[in-house]
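Notes follow once the structure below has been shown.
One protein chain is absent from this view; the other protein chains keep their places.
Chain lettering (A, B and C) follows the sequence in which the chains are written, and residue indices restart at 1 in each chain.
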Amino acid sequence: MNSDRLKALTDGVIAVIITIMVLEMKPPSGHDSAALAALLPQFLSYVLSFVYVAIYWNNHHHFFTLAPKVGGGGVMWANFHLLFWLSLIPLATAWMGEHGFQPWPMAVYGAVLLACSLAWMVMQAAIIRAQGAHSALRQAIGADWKGKLSPPLYLLGIGLSFAIPWAAAAAYALVALWWLVPDRRVRHVAARLEDDQAG
Amino acid sequence: MNSDRLKALTDGVIAVIITIMVLEMKPPSGHDSAALAALLPQFLSYVLSFVYVAIYWNNHHHFFTLAPKVGGGGVMWANFHLLFWLSLIPLATAWMGEHGFQPWPMAVYGAVLLACSLAWMVMQAAIIRAQGAHSALRQAIGADWKGKLSPPLYLLGIGLSFAIPWAAAAAYALVALWWLVPDRRVRHVAARLEDDQAG
Amino acid sequence: MNSDRLKALTDGVIAVIITIMVLEMKPPSGHDSAALAALLPQFLSYVLSFVYVAIYWNNHHHFFTLAPKVGGGGVMWANFHLLFWLSLIPLATAWMGEHGFQPWPMAVYGAVLLACSLAWMVMQAAIIRAQGAHSALRQAIGADWKGKLSPPLYLLGIGLSFAIPWAAAAAYALVALWWLVPDRRVRHVAARLEDDQAG
Partner (left out) sequence: MNSDRLKALTDGVIAVIITIMVLEMKPPSGHDSAALAALLPQFLSYVLSFVYVAIYWNNHHHFFTLAPKVGGGGVMWANFHLLFWLSLIPLATAWMGEHGFQPWPMAVYGAVLLACSLAWMVMQAAIIRAQGAHSALRQAIGADWKGKLSPPLYLLGIGLSFAIPWAAAAAYALVALWWLVPDRRVRHVAARLEDDQAG
């Protein structure tokens, strides 16, 4: 099974997720600087979610460069499972943005991030299983510290939501920053693989 | 006629349908756990519709792997006809989700699923006719029990909506689960066809 | 200039137009059959607009099969001009659907269809000019009766809107039906061209 349409659908869903998050930010009803300032919590929520969605797209892009032929069966459903949780990010973002640093919206936002990270690990495992013993992806991700440590960090953020909500926001932002640092190994292997195919 | 753009348009429409269904779930106006719990019927409706749309995409993907060259005339309009009914799923989902287990929304939801399944059979027939006597798709689908039995099951659900609404929901969910079991024959033939093209 | 991205963008915009038109149909606030029946004018408006958008996509698909290499400069802006008017169809559809057969919404709907048809002729001319003396598209469209007679028919519909609004609706529907009849010449030439490229 070829993964071209799987990638095209994923690109489409992620493109709409990004732009739908902006739709949830309603234009202010007033037209002065105070009306604009009141939009700030929603804007910051949007920035954080945009970065998360971009990170997922980026990783998806690298992973499927390492697995160009794996598009059927289990991988396809694992990908839909991931898209399901990603598709809830706009809703969680809007709820968090509209209520500032309130415990429940902060916790639900963290829970959606947690579910996305677990769905990611499931998809990773499905690809590696489909590739078999010499999986290029398995070699590329190595010990996968980022993947393994993110879920506990989201759990920490969910717990913090009910005690010090702003600390939960800080936890989510820090995990995003950590992921922004490029994953040298995956990209290195991906680049080599592309050279092999081209040469 | 090449089917590349037909597939690209279908991917685009399905990607937007998925993400628009989330838009119909409005962020709760409160910010406590009760506000979140009130979202549950809409969330469950979304899960069911997401699974249905994913199943249609999945089957569409497999079918057009078996029919890579059939993109013009009748097939194109049969595909638009299918997209029309699929595009009504978000509306039916929102109506069902906002009113819980009420008879009319449950029945309308089932009617949209029924129309989608009939549109699917029409498209299947159009592809087989376009492929001619040795249609790879006809061989792959075989007796097509799933396709033939789904419409009566949706009809049953529509009837149940006015008597025991939750049983209608159960019927729709069971059909979805049935379809989630992969269609071995189609995927087998599709995989073999891809190997032939590559080898 | 290659036209691949022009086609991809057009597919994306048309996919979103289709699905956004459904968003404009709000789920009824009641949950009985009367609430459902009240949705009928909006539903019929949606059907008509869906068919129009599908026709435009269909024709776009056939045209660019005849002009695979023409994606730059004038053609690109002519395509954006067409997309601009197509993008107004959801708004015009929603206004018409919410107010039934009222003169102004009927006339504005016709005006948007008129603008789309003129934008189509401009794009057709731009492609033919880009292809030069032996334009495959020019041969394929021949006398182009559909293209030339549609604008006067829309004008007629706009005029009827202020006298007999339902007759305007009938005029718009009849033009759509006329276009639904496949354009044999264009498709014939397109199919031959594809054979030439493949063979």
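By our rule, a residue touches a chain if its C-beta (ideal position, glycine included) is under 8 Å from a C-beta of that chain, and two chains touch if they have at least 3 such contacts.
Please read these numbers as outputs of a predicted model, since none were measured by experiment.
Checked against the full complex, the one of C:A35, C:L88 or C:M121 touching the unshown chain is C:L88. Where subunit A meets the missing chain, the touching residues are 7-8, 11-12, 14-16, 18-20, 22-23, 25, 27-28, 31-33, 35-36, 47, 50, 54, 57-58, 61, 65, 182, 187, 190-191, 194.
Counting the whole complex, the residues of subunit C in touch with the unshown chain are 1-2, 5-6, 8-9, 11-13, 15-17, 20, 23-24, 72-73, 76-77, 80, 83-84, 87-88, 90-91, 94-95, 98-99, 102-105, 108.
In this text, only the chains that are shown with their structure count from here on.
Each chain gets one centre point, the mean of its Cα atoms, and the points for subunit B and subunit C are 26 Å apart. Chain geometry summary: the mean Cα position of subunit A and that of subunit C are 37 Å apart. Chain contacts: subunit B has residues 8, 11-12, 15-16, 20, 23 touching two or more partner chains.
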